[in-house]
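Take this structure first; my questions come after.
One chain of protein is taken out of this complex; the other chains stay put.
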């Protein structure tokens, strides 16, 4: 699979995790692509942490949206009918208070305890955490979508080495190789891309994987 | 002075404490009467802690106001042009955060440290503190208006005996006998009703009064 | 997205012994239809979290106004409020031991409910320092000194149900409150497991401008048509 195919493959699988009626927060990059992969009978409400509920893309070029309605990634958006705007204290009250069902976001590293690192590479890159630390602590379910490795190096580790975003926060990891649940016992490979063997997935993963007795093909 | 005259006398004096542009919160009873005693060039904004800014009385009988716009004493009111409504968390954020310049309220007891008791008489009367505890802690200036004694017994004490509303919160006490400042040194009588002598005021007061060198007639 | 139900369905959901937050102030915009039906339901043992005990006489001739109905019927075993002076039955039931009453400063009350709905560990407020509020361990966690100043750490408050009255409610459950009736509504809607809004007016989606929505429909579970007033 090329880069674009990998992305679509991961996003299509992540879309299956969302249920009709869910309130979801979608990180920059792959997560933002999820809504276009949802079947018609699954309608979700997208929250943006800077104060929007019911976010939909702007199809038209509009200076007005650039000036008054951007999402957390500074992309001009609008709200769907029934959506609304509110301030940041309300928005993060909803996030921290468990009123967001699912948050999907990228990661630099995830480890076998469900620890997540995704906001800083000391000395190299300092994007900042924005709303990510609140989202992964507050959302009912936290899904990480990412490529399985970075330049061939594992990103799913025994222990995160980069500064953490939060402890024990990740529920599910979706990569182009498979779907991994974070369980009490450790990381459990529950679905696998039929192009790979479990051994290949383990080889690309630093943390030990428990292979589900019920391992299914990832589709 | 009869009961009504005493009230007007106290309220008229209290009105002089308010400055043009002040945001004020006025307790039930005498404090509510203050706005009608203000000169034309002193315009204040009255806040009600249940979520109104710019409260003015309803002159007309109106079911709509009873149903949708009451003040903290359950009296139907409205907001003046430029006034607004907000929720209780915002309202008390403004109060606690020092955005109310003056609060004027009644008291059961005040003592020489500026402690205040005005919300409960154990075993007898349990109105509750409502917003009073927040108001006296948060407002920049706290003025107590009350009759000097209750059935001949002093209400200005060495130490409050009833459960406190707050510690060290009162700035000024206005009664029909005089005006008393709460200072580091104790209670200082700064104005006196010409009908009384300082000795008479002290006699009606349990706490020791410092008589101001600059004692003025109360008008 | 909110589901539209009848007042009977709303009341049927609320079991004996439930903890219930009720919006409104001194009876003004308690959700009167739901409270009225609840007062006739025969259910009780409720913990009510509500600014006050309302008052006996309502502005349209009610003998008991709003939550005062439930108190009069002895359906409330525990009232958590800020002011109960307008309803003499609260003091009576407290004195005869039939109802427990906890009084909390109004600003703390609002903020504790907000904290319960916003995932915060509590509220650090200067309000109540040095008073008997410090002794109420059910609601006051501790006294803390932070950088030389004392604060009470007040606990978050949550409930099984929030019953709220809204002036305009649209088809997805977005709420707009009229006048001074907003009070604790948004905080309560975040802090209860089941949120039921009684709508004075059900309006088409879009009628409330997106900026002016005061409680987002995504946190409203059920809407009851309050009918014309």
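The letters A, B and C name the chains in turn, as written, and every chain counts its residues from 1.
The rule we apply is simple: contacts are C-beta pairs under 8 Å (C-beta built on N, C-alpha and C of every residue); 3 or more make two chains touch, one makes a residue touch a chain.
These numbers were taken from a predicted model, which means no experiment stands behind them.
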| item | value |
| --- | --- |
| Shown chains that the omitted chain touches within the full complex | A, B, C |
| Residue in contact with the excluded chain [from A:134, A:147 or A:191] | A:134 |
| Omitted-chain contact residue, chosen from B:16, B:99 or B:113 | B:99 |
| From C:23, C:126 or C:173, residue that would touch the chain that is not displayed | C:126 |
| Positions on chain B where the hidden chain makes contact | 21, 23, 45, 47, 53-54, 79, 81-86, 90, 92-99, 137-138 |
| Residue numbers in chain C that touch the chain omitted from display | 111, 115, 119-126, 141, 144, 146-147, 149, 151, 153, 176-179, 182, 209-212, 214 |
| Contact footprint on chain A, counting only the chain that is left out | 48-52, 63, 65-72, 74, 77, 85-89, 91-92, 95-96, 120, 125-134, 137-138, 163-167 |
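As a convention for this text, only the chains that are shown with their structure count from here on.
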| item | value |
| --- | --- |
| Contact-graph separation of chain A and chain B, given in steps at minimum | 2 |
| Closest chain to the centre of mass proxy, which here is the mean CA position | C |
| Identity of the chain that, by mean CA position, is farthest from chain C | A |
| Approximate Å spacing (C-alpha centroids) for the pair chain A, chain B | 55 |
| Chain A: positions in contact with at least two other chains | none |
| Where chain C touches two or more other chains, by residue | 114, 186 |
